[in-house]
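Every protein chain but one is kept in place in this view of the complex.
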Amino acid sequence: MSRSGQSRSRWIALVAVPLLFGSIAGVQTRIDSEVGSLSQQKDDLLLRSPSAIQKMSLGYDSLLADIYWTRAVQYYGGRFTTKGATFPLLWPLLDITTTLDPHLLIAYRFGAVFLSESGTAGAGRPDLAVELVKRGIAANPDEWRLNMDLGFLYYWRLKDYQSSASAYLDGSNKPNAPPWMKVMAARVAQKGGSLETSRMIWSEIYESNKDPKVREHALATLRGLKAAEDENALDQLANEYQKRFGRYPAAIGELRSAGLLAAIPVDPDGYPYVLLPDGKAALDPKSSVVIPEEIKSPPTPGHSSERGAH
Amino acid sequence: MSAAPVPVALNTFREAVRDRVLYNLIFFALLMMGAAILVGQISIGIDRLVILNLGLSAISIIGLVMAVFIGVGLVSKEMEKRTLYSLLARPIRRWQFLLGKYAGLVLTLAVNTLFMTLGLAAALFYVGRPFVRSDGLVLVAVYFILLELALVTALALFFSCFSSPMLSTLFTLGIYLTGCFASDIRTFGEFTKNPAIKTFTRVLYYLVPNFHNFNVIAAAAHGSRIPLSLVGNNTLYATFYVALLLVSASAVFSARNLK
Partner (left out) sequence: MSAPAIEILGLTKDYPIGFWPKRARRSLDALTLEVEEGEIFGFLGPNGAGKTTTLKLLTGLIFPTSGTARVRGRSIDDIEMHREIGYLPEQPYFYDYLTARELLDYYARVSHYSSGDRRERVSRLLERVGLSSAADVQLRKYSKGMLQRVGIAQAILAEPQVVLLDEPMSGLDPVGRYEVRDIILELQKQGRTVFFSTHILSDAEMLCDRVAVLVGGKLQGVGAPSEIVSLEVHAMDILFELRPGQDLPPGLRENVTRIGGRCRLEVPETELYPTLDKLRGLQARILSVSPVRPTLEDYFLRLVGSDRAVSRGVEVPFR
């Protein structure tokens, strides 16, 4: 082309290129806003066969595993905020992630907590969670933390204290396992279902996990457990009051004036507990503390508990 | 003067045909036949799904390979072989030449894709499924594949204007892969605490051609809905990006001294 043609091309390019990039970004934003559900479906078929993905990954397994892990987290985090969310794809995503990279511990640990979690915070599938963690243990036999997770699952979700104890025991023999694993094994076998045991277990989950979502969840549970303990204590005091005065106290303040309480107790969220007409303590409805479902469930035979026993 | 790209385009198409490029269709036909027969033996209800997935993926991959390997030679081959000398001495502007080469390859890809789609339809037919309404989605998926190929071709052509075939292949494939995982890269970026990386991955997301926009193979295979707005948006996206690449290629090529 000619020299003037050259400079004309260059001018056109200089003007058009930024304009076009701008338009492209604009269209992309439009696409992104409208395609949310589509990208979920995009994974639909592939998710059903992790071994197929592995074959197709051409050896870049762990890279793909990282990508799937990212998607799993994003999937969970994205749906977490929607009311009434379910997480049907969480299991397949974690399944693929761990198939591609069996040593991705964080995926097993995340799954242990959120696959098993019922209600709106998880997929409600403790059975799948157990399967996942067992796979993790098989692939990482020296990792004591996975045993801890397994112990947690049996204890907290499935109320199978025997299996829980043996999980903790097995874990306690693994390299670098802290001494309390043995203690936990003993406690669970002995006093399965107690609030204190539960608190210990959830504390360890909080301490040993690095994933922020898991820690957040553990903290919330611990607060719920504390609230349950407090409620139990208040119930005892209310019973005491009843014995003394022939009726249940009308308000917490009466417990204080009766000398049974030094000060009005507050829940971990800062709200004072309230007293129900039947003498049972309860959380202020404005409080964000939630008492975990698991300790509200009816007692299993052979273990005493009524909203947890000491 | 304005019709000068047309003979260039037609000649590029003719070159591809004479280079026996279209023989890839035989491979594709064999693949489809094999799949149809195999899947017909196992009736577990997913035969249609497998054929659609396999077929659409093959159309996409074969098209991609063609777009890259022919595309990177579009300009560099003519410069190397000096066939360009007698052409550019004629009253044809350089951008018209580029446009013609581009259109010729896209035409080749379109024809190739058309035949493959027919092959896919034949395989579906063989497997015994009548055509359902949702098969229209397959056509949408194929259209998106074509848009994708048009984009990749433009990329390859752009690099062809100034770099060797091997380097151009690396660059084009590199950008393609980055574009496929663009949203994942951005998500990675969002999880870091480092604001510089966050910004960088965000900018990268908007800069790089986002090929994941075009991948609706799973949705088409399942017969799930594809929003109409996506068709419009993807067309716009591809058009803008191709225009960007062609304008840039033209600026680069117009200044090149031929050896």
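As written, the chains take the letters A and B, and residue 1 is the first residue of each chain.
In this section, a residue touches a chain if its C-beta (ideal position, glycine included) is under 8 Å from a C-beta of that chain, and two chains touch if they have at least 3 such contacts.
Bear in mind that the values here come from a model prediction, so they are computed numbers and not experimental data.
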item: From A:Q6, A:S118, A:N140 or A:S208, residue that would touch the chain that is not displayed; value: A:Q6
item: Missing-partner contacts on subunit B, residue numbers; value: 1, 3-4, 6-8, 11, 14-15, 18-19, 81-93, 255, 257-258
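Just so it is clear, only the chains that are shown with their structure count from here on.
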item: Residues on subunit A engaged by subunit B in the complex (per definition of touch); value: 1, 5-6, 9-10, 12-13, 16-17, 20-21, 23-25, 27-28, 30-31, 34-35, 38-39, 41-46, 67, 70-71, 73-74
item: Of all residues in subunit B, those that touch subunit A in their complex; value: 49, 53, 93-95, 181, 183-184, 187-188, 191, 205-207, 210, 212-213, 215-216, 218-219, 221-222, 224, 226-227, 229-230, 233-234, 236-237, 240-241, 243-244, 247-248, 250-251, 254-255
